[in-house]
Each structure stands twice: as C-alpha cells, then as structure tokens.
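Only one protein chain is missing; all other protein chains are in place.
Chain naming follows the written order as A, B and C, and within any one chain the residues start at number 1.
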Amino acid sequence: MSTILIIFCVLAAITLSTAFLTIFSRNPIHSALYLVICFFSIAGHYLLLNSQFLAIMHLIVYSGAIMILFLFTIMLMNLNKENEVHKPRITRLGAIVSFCLICIVLILVFINSKPIIGEYVHTGEDYQSIKVLGHVLLNEYMVPFEFASILLLVAMIGAVLLSKKEKTGK
Amino acid sequence: MNVSLLLIILLVGAFATYLAGDKLASKVALFFGLSALGCSIELLNQFNAGENISYLSQWINQPNIAFALKADGLSIAMLLLTTALTPIIIFSSFGNDYKNAKAFYSLILFMAFAMAGTFLASDGLLYYIFWELSLIPIYFIALLWGNGDTEERKKAVVKFFIYTLAGSLFMLIAFVYLYQQAGSFLLEDLYKLDLSATEQLWIFLAFFLAYAIKIPIIPFHSWQAKVYQKAPAAGTMLLSGIMLKMGLYSVIRWQLPISPLAAKEYMNIFIGLGIAGVIYGSIVALRQKDLKKLLAYSSLAHVGLIAAGTYTLTIDGLRGAVLQMIAHGFVVVGLFFIAEIIFRRYETRTISEMGGIRSQSPKFASMFLLLVLASVGLPTTFNFVGEFTVLYSLSQINLWFALLGGTTIILGAYYMLKMYQHVMLGETNSKVFADVTAKEAITLVLIIGVIFFFGMYPKPITDLITPSLENILTHINRVN
Amino acid sequence: MNLALLLLLAPFLGFLFNIFFGKNIGKTASGIIGTGTVVLSFALSIFFFLQINQSHQAISIQLFDWIQISNFKVDFGFLLDQLSILWLLFVTGIGSLIHLYSISYMHDDENMHKFFAYLNLFIFFMIALVIGSNLVVLFIGWEGVGLCSYLLIGFWHKNQDFNDAAKKAFIMNRIGDLGLLIGMFILGSLFSTLDYATLKTAIAGATDLNIYWISAAAFALFIGACGKSAQIPLYTWLPDAMAGPTPVSALIHAATMVTAGIFMITRLNFLFDLAPDVQNIIAIVGSITALVAATIALVQTDIKKVLAYSTVSQLGLMFLALGLGAYEVAVFHVITHAFFKACLFLGSGSVIHALHGEQDMRNMGGLKKVMGITFITFLISSLAISGIPPFSGFFSKDEILLVAFEHNKVLWFIASLASLMTAFYMFRLLYLTFFKEFRGTAEQKSHLHESPSLITFPLIVLAILATIGGLISLPTNSWLNAYLAPLFTKTATEAHHFGTTEYALMAVAVIGGIVGIAIAYAKYIKQNQLPAEDAAISGFAKVLYNKYYVDEIYDYLFVKSTNSLSRFFRDQVETTLSSLVFGLGKVTNEIAFQGKKLQSGSIGFYLFAFVLGLCAIVTYLFLAQ
C-alpha cells in the first residue's frame, strides 16, 4: 500500500466520520466545528489531487466564509444548547433506511456500470495551475463568470434585505 | 365551388351574427343558414355531375396532419340535413325573445359550422377537432339560455359536457395509436391499415365509447334526458336533430371501416345494445311526466334502432340507418318545436297540466298528430322507409332482432299516443291556447312536407347515399 | 290506368278538400262532397268490374320505386284483379251507403266535415290496401285504416274513455302489424320479392321450398290478420271500438276494415296452402273465437256491444273457413256479412239516434211500432245472420259448416254451436229492442220517431242485399267460385257433391237457427224476461258479462306490468345509471381529495418522498435493465 493511498484512506476516514459527527452532534456549535474539520479534510483531498489553488479557495470560501456565517447565525439565534427535540423514532428509522437504500442504489449503479480500471492518462500538460485556470475562466467561461458575480451581488442584497428587521412600528 | 366555402360561410355567419347586434342577429343568422343550405345544394349538384368534391392542404407537418375535406354521398346527405335543419331551428326561435340574442344565434351557426366540419373532415385529427368543437357552443347554449333551476341545469350540462368529452378522449387515444401505425391521419390511409384482431377490438371499443355516449346508446345515455329537458328548444333541436347523427355518421364513416374485424366479431353484442335501447327507451318513455323528457327517451329508442341497423354491416342496415337518421332528424326537431309551442302558451312542460288543446287549436292538433304518426313510423312517412329497411336488415341477421326491434312500433305507438292523448285530447283546457302563428305554422309545415315527400319518394336520397355506403361496405369487407 | 288512379285518389281528394275547406262550405256540402267521391270510386269499381269480368285480365300499374332493399325493391304498384275488384265493390258500395247515412246521422255534430274527411281517408286507405300489388303497399293501407280507425273511434275526442278505446285499437292493431312486418321480412329474404304476382310464380317455380320458414312467415302474417280482424288473442279492441260514431262501427268495424285480414290471407292463399300447420292453427283460432265471442254476446246489454261480439264471432267463422282452405267460402261470408252486419249496425244507429244516444237494451223495447222500416230491415238482417233460408247468411254460413264437417267434426260442432248462439242473441237483441213496451224515460218516449229517409234508404238497400246476396254463390251453381277461381292454386272450388249428408247438415243448421230463435222467443217474449241489472248478474253469466275478464287479464299482464316496469326503469335503473356516472366523478373527486392530504406541507415528508423517488428513478434508469 502506497503512501498516497494511506493518506487518502486517512483523509477519507476523517471526512466521513466528521460528516457523521456533524449530523449526530446535538449541539449545533459542535456540528459546525465538525463540519469545518470535514471541509479541511476535503481540502486535503484537493491537495492530494494536486489542485492547490482549488484547495485554497475551498478553505477560504467554506471553512472561512461559510462556516463563519453558520457560526454567527447559530450565535445569533442562541442555539448553542442541546435543546433540539428529536424527530419521532419512526422518522429516524425511515431516515436510516433511506440512507442505506440510496447508498446501496448509488453504489450498485457505479458497480453495475463496470468502470474500466487501468492505466490513467497522464498528459503532463499543466491544467490546474492558477494561470491556466484563470485563462480558461476568463476566456471560455467569461459570461458565466460575470453572471456568478451578479449572482453573488444579488445574494448579498437579498441576504441583507431578508435579515433586516422589519419595521414594526407603523 | 370549393367545399370549404360552406364552412367559411357558416363561420363568417357566426361572426357576422355576433357583430350584427341583438336586433338583427336572428335575421342575419337565418340569411347565413339559408346561404349554407344553398351552398350544400350546389355541392349536391356538383356531386351529381360527377365532380370530386374534396379539398386537401397540408396543415401541420410534424405530426402529419392535413386539412382534408371530402364529401361523398353520405357526407352530402348529412350536410343537407345539417344545413336544412339549421335555418329551420333558427327560424323556429323567432318566436322566442332570447336575451343576448346575438350570442345565441351566433353560437347556433358556430355549432352548425362544427357539425358540418365533422361530416366533411377526412383527416382524423381535423375530424376530432370539429367533433369536440361542436361541444362548446351547445354547452353555452344549454347553460346560458336553458330553463329550470340554474343549479340543476348547471349540473346536468356540466355532466353532459364532461361525459361526452371523456368519451371522446378515448377516441383521441385510438387516433394517436392509428397515427403511429399509419403515419398519417388521412381517412384513406387509416382504411388501408392492416391491424390485428386485438388491436381492432381496442380501437373499436375506444371509438364505441365516444360514439355510444354521443348517440347515446344505453347504458351511456344518462346525460340525455336531463340535458334535453334543460336546454332551450333550439339547443334540444340541435342536439337531437343533428348532433346525435354525428355519432351515428361517425360509426359508419370511422368506426366500422377502420375496425371491421371487431365489428363483425362482436356484431351481436352491439346490435343487442341498440335493441335494448329501443325497448328500454320506449318503456321508460311511457311514464315520463315531462314532455321534453318523454321525447328524449323516444329519441333514445329510435336512435337505438338506427345504431342496431348500422352494426348489422349490411347495405340495408346502413342505408336504412342513414335514411332513418335524416327522418328522425326532421321529426324530432318538429316534436321539440311542438313542445316549445305549447310552452310558449302554457309555460309548462308537464304533461298532466296540458290536455284539451285539440278543441282549442285543431290546426295545431293536426300538425302535431302528423308528427306523432311520423314518429311512430306510419307508412308513407319518411320514418317508415328507414324503419322498414333497418328492421329488414335486422331480420337478415336474426329474426329475433327484428322481432325485438320491431316492438318499437308497438311501444312507440303506445307512448306517443298516450302522450298525445294527455296533451291534446280531453275536455277543453281552461287555459287559453292561442292558435299557432304563421311563423310556427310555416316551420311545422316545412318539416311535415319533407317527411311526407321523402316518405313517398325516398329515391333521391337512396340514390345519393347508396354508392358511398357500398364503398364503405367494401372497406368493411376487405378482410375476412 | 288514369281511371284506376282516380279510383284510388278520389276519396283522398275528398279528404283533402274536407279537411281544408270543409268548415267553410257547410255541413251538407261537405257531406255531399265526401259521399260523391266515394260514389265516384264505386262507379269506377263497377267499370273495372265489368271490364275484368269480360277480359279476365288483371290490370297492373307500376308507379315508381319506393323502398330499395338489397335483394329487391318495393314500388308503388297496384293490381286490379278479381279479388281486389270484388273487395273494391263492396268497400266503396257499402262505403257510399254509409256516407249517405252519415250525412243525416252526423248532422248535429260541429265537426261533421272532419268526420267526412276521416271517412274519405279511410276509404282511400282501404282502396290502397285492396289494390296494392305488393305487401308493402298493402301495409300502407293496413296501417292507414288503423289510423283512420283511431281517428274515428276517438272522434269525440273530449271524452278520454273514447280516446282510450281508440288508442287501444291502434296499439293492438300494431301488435298484429309487427307480425305482418315480420312475415314480410321472411318472405322478402326467402323469395326476394314482396309482389304478389312474382311471389306466386316464385313459389310455384321453386323446387326446394323451406317449409319451416314459409310456415313461420304464414304464422307471422296470420298474427297480423288476427290484429286487424279481431281474432283471439287480439280481439278485445273491437268491442271497445264501438265508442266511435255508429256509421264508423258499421263501416270500419263490421263491413270493411276488419275483413282486411281475410283479404290478406286470401291474397296469399298460395302461401298458406304450403303451411298446413298454420292453417290448422287458423282454423282452431277461428272456431274458438267464434264460440267465445258468441258466448260473450249472449249476455251483453249494450246494443252495439252485442253486434261487436257478433262481428268477432262471424269473423271467427271466416277464419275457420280460411284455415280449412276454403278461401272462396270465406270471401262469400265476408260479402254477405258486410251486407247484413252493416245493416244491423246502421239499424242500431238508427235506434240510438231515435233514443238520443241510449245504447242499453234494458232501456229500449217496443220500437217496432214507431220505427217500422228500421225494424223490418233489422229483422231481415237478423234472419240473415241467423242462417235462415233464403237469406244470404244461410248460404254462406252453411258452406262454412259444410266445409268444417268435411274436415273435422269437432270444428263443425263448435261452429254450429256458435251459429245457434248467434241466432239466440240476435233475436234476443231484436225482441228486447223492438218488442213489448218501451222501457225508457218518458222524455225519450216523447221524442221517438222513425229516422229520416237518408238513414232509412241505406238500410233498405242493405236489407235487400242481405236478402239476395246469397245468389252470388248458390250451393250448386256458384258464380263467385267461378269468378275467383283464377286466384287459387288448389281446385277446392269443385261443387259440393250434394247427398243426404249435405242436406242433413243443412237441415241441422237451419233447425239450430230456429232453435236459437225459439229459445230467445220463449225467454224474452213468452216469459217476458229482462236482462238483469249489472249488480244482479251472478255465476257464469257474470263471467260472460265481464267478457271472461280478458280485458282485466290483459290489463294486468301487459299494461300494468309494462307500466310498473316503466316506473321501475324510471325510478331505479335511471337513477342508478345516472349515479354510476356521477359516481365516476365522485371517485375522481375523492382521489383528488385524498391526494391533497399527501401535500401536508411538512418538509420532512416531502424530503422522504424526494429521496425515495430519486431511488426509484435511478433504479429504473440504471438498474432495471
């Protein structure tokens, strides 16, 4: 077993376990923290696949921005207590059954599709450096890129509007 | 002359009537109705001169739908019936003061347009569109100008609408399937299809559902009596006089030649249904309290006989059915007009509230009696010719069919005379019955004239329809 | 040809004229026009009779195609041969007399022009029936006379009882008409024609006849004849039909229309000859009808009812003759019967006229003194119908009895019994009406009078005919048989060999008649009995008085059951069917309503559904193959 495979296995184990912990933690703060770890491990996967820029981006966006947002929201709502009422047992059982079911179905689909496992192509070309990515992004994907910026702008405005306190006094 | 001109006249007439305003509407509608009649007579002349009356232009490429109109003898006979009855119906409404008359008359013309289209269309989808189109005007006519309690009327009319629409959807499914097989909706292409017995059975049943509801054949008739009762006179006349015939015409034109195997295999069942309709309709008619409902059930009985005739798949049966269709069209319009005339004076349709009219208006009584006699198929009336031929064809299939179907002449006489006795005879009614007006008399005399003329001399119509019926029959008999 | 058409259309023109203008031209004028057209037809009939009596050549006229059937076509065609002209003669002849009679009889009625219009229409249809060259044209007349019968029975349409009677007559006739139609259909499919002449040649020329179907056709036609000629089981309409004005009863329900069945069977004798089973049925039905109707007539008190049942009984005798294959004998009896029964009816009409509508014999009596002519003609006719020589009825009835004796003694016995009863009830009628003292109200008595000459003239003519009518077919030298011979395939017309048996039979018949008269005399003159009041009738007489309760039985079996079936259909089946359709709608509605509950708004549930749906789709797309 090569080192890389070992690293992969370790990372995968962290990813999955923290994902589970995210869901099972009763305290939302803990959930959020586990999720951060999960994201870190995913960033590790990216690094493993040699996509450094993406990994950095991932860390910045998810672990940095999004998770902070989550934590702020949790604090804002004062939810850091383990006061959540669990769903009824039947629902939880249903959730577990569905989980197993969809796992089996999806994995079966991949197994059934009989992937050709063998030598992977290695062109040696640079395809994931910042330079190349930037080139592709601003040439081929110029328009979507601009739209993404509009989307972010709109989302920002929307978020502000939504979370603004309604004027109660009439 | 282009055959589509007829449709254009009727359609333009519908719009023109609407634009003419309430005062002029009836006259404009009558004008266009008469010009349509002239147009179809012109078509008849052309047809007799041996011209091929058809019109074909591609309409939609994908799927392959053509705007195809084609008139053979059968179609022309039905067109003549439609265009002859439409002015009569319009004229018969002159005595009524409908509010929003422009819409009323416009809808009548629009309905005539749709029905004429149905009789002319030779493309399956086009036919289907016309078929469904005819439902819309009658729905509004019955709903908006009908009589009786609004809620009850709404219920009856909506039931009718949904019921017939639901039946027609099965026909649409059949057409889609046929299109998949043939790649075209054109009648000739559908005739040429070589379908297996099972396929034919399903298609036959799908068509049957649509037609059985429209005609109606028992047990699909439950919409009929209520709608006939609730609709205004003109609406009832349109329904019973022409729209029923759409169903019967379609049986001959579409159902039988497309699925002949099934028609032959299960012939006895469908004849049996028709005859059951004869007996059932007659018996139910015996104890109706409402004049229009009684006429509705009598119509059910007669139509059952016609349907039985068509399903015999013999030239006699088809010919008799078509003759009887035309005859019944006139008679039933006349009878419903009679009911309307009485209603105009007595404000009632309940038979027990009538009686003794004969001594007040002998002229009216005579005309009513002639129509009653025509309805019971007295020889020298048109109905007799049709009834005789149909019963003969039934006797060729099985004598028992003729015997059971023939009970119509006994039961028919029973309920019609009973009705006549209670409506017209007896002690002079205390309520005043004004004599028939000139307009009413003209309408009735026209109808009676047609019935007796063709009762004595049906040859023109027989000669007109026989070749096309024989043609259809060869299509039916193409497989054995 | 044009004359033949005129013969047919003259009464129709009279009808049209009277119906459109009759009201304006006055009663007498419309009566004269009505009578004139029929007399014209009568004259033309005589003309044709003379022509055909010389040439022995049937006249056949084809007008135009009427109905097109796959294997044959029906046209408007007319055939004037021996049989049809014979019928024409007495239809138009008696028709003329009765028209004449009606001018006076109906003079008080406000709708007299209509009466004449209907009578003319009847004559028109009767002529069409008789001279039609095929069964369908016969059917026009057949139904047409039924229609006129309907119109005339219900002539006083304000009385719903009369209307009921009219309706009943029409509908019972229609039952027979269905039989006629079915018979036509069988014949049409067997021989591809409904034309008498072609039919006859087809049957004569056919080698392998399907006797089963021919019998079926003959039986169906016989049912038709039963309806029109009032035989069991379709006879109950005829007594009720007496609701109409008396001339109508005389013309339609005694002399002409009711003989249409006999005409039709005689016309198709070649067919019936092939179906001996059906002939037996006809003979049996005829004899039973004769007996049953005669027994009922024994106790009736309504003068017209007695005559009506007498008619049914006589028609039964005719059918007996038909069933035995003696068509010419039946025709002979039709003719003599037409004379004396028309006379009897008109005579009773004269009585009723004198008594202002009184029809119950219990309230009559003693009319001999005031109504001399009526009495004498009535007496002659009664003697004729009772079979007393030398009146016409003796010859015709005797022939029937002879034929019956030759074939079957039981039938002969029944027929003889019926004739004995005939003599009894006719003289009962006569004695009760004309003898003893008047039993009506004093007011009626003061108005008693002999009828005007327009009424008595037809009576006299008919009485003369009833007397001498027998001459046309004397037992040894029958003009009628020779005249009709070309029509029949069987040479049954051979003169009877007159031996002791025949003379003995004749004597028995005459003695029977006299015995009947004697019993009536003993009972009603000697013992001075009167028929009991309705309530006092008991025992078998009550059964007879109530006509064996046949009307009630029919009413219960057919009318009531049909009506209750109708009510059942209307109230149960219709609503069930209707609710089935509504049920479909309700089911849809219910599904929608239940389906709506799934849309609970709970996000958790939606998500479950979403995931399961995803599983299902993925499974279907990627795993199902």
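Rule of thumb we're sticking to: a contact is a pair of C-beta atoms (placed from the backbone, for glycine too) under 8 Å apart; a residue touches a chain by one contact, two chains touch by 3 or more.
We take it that contacts and distances are computed from a predicted model.
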Listed names "NADH-quinone oxidoreductase subunit K", "Multicomponent Na+:H+ antiporter subunit D", "Malonate decarboxylase beta subunit" or "Branched-chain amino acid ABC transporter permease", with the criterion being the UniProt name of the chain not displayed: "NADH-quinone oxidoreductase subunit K"
Left-out chain, listing which of the shown chains it touches: A, C
Missing-chain contacts mapped onto chain C: 596, 599-604, 606-608, 611
Residues from chain A at the interface with the omitted partner, ascending: 2, 4-5, 8, 12, 15-16, 19-20, 22-23, 28, 31-32, 35, 38-39, 42, 45-46, 48-51, 54, 57-58, 61-62, 65-66, 69-70, 73-74, 76-77, 79, 84-87, 91-92, 94-96, 98-99, 102-103, 106-107, 110, 115, 117, 119-125, 127-128, 132-133, 136-137, 140-141, 144, 148, 151-152, 154-156, 158-163, 165
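Just so we're on the same page, only the chains that are shown with their structure count from here on.
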Cα-centroid distance, chain B relative to chain C, in whole angstrom: 37
Distance from chain C to chain A - Cα centre to Cα centre, in angstrom: 103
Chain A and chain B, separation of their C-alpha mean positions in angstrom: 70
Chain C contact footprint on chain A (complex, rising order): 87, 91, 94-95, 98, 101-102, 105-106, 108-109, 112-113
Chain B - residues contacting chain C, complex: 159, 162-163, 218-219, 221-223, 225, 280, 283-288, 314-316, 319, 356, 358-359, 362, 366, 373, 378-380, 385, 388-389, 391-392, 395-396, 399, 402-403, 406-407, 409-411, 413-414, 417-418, 421, 424-428, 456-459, 462, 466
Parts of chain C lying in touch with chain A, wherever the complex brings them together: 604, 608, 611-612, 614-615, 618-619, 622-623
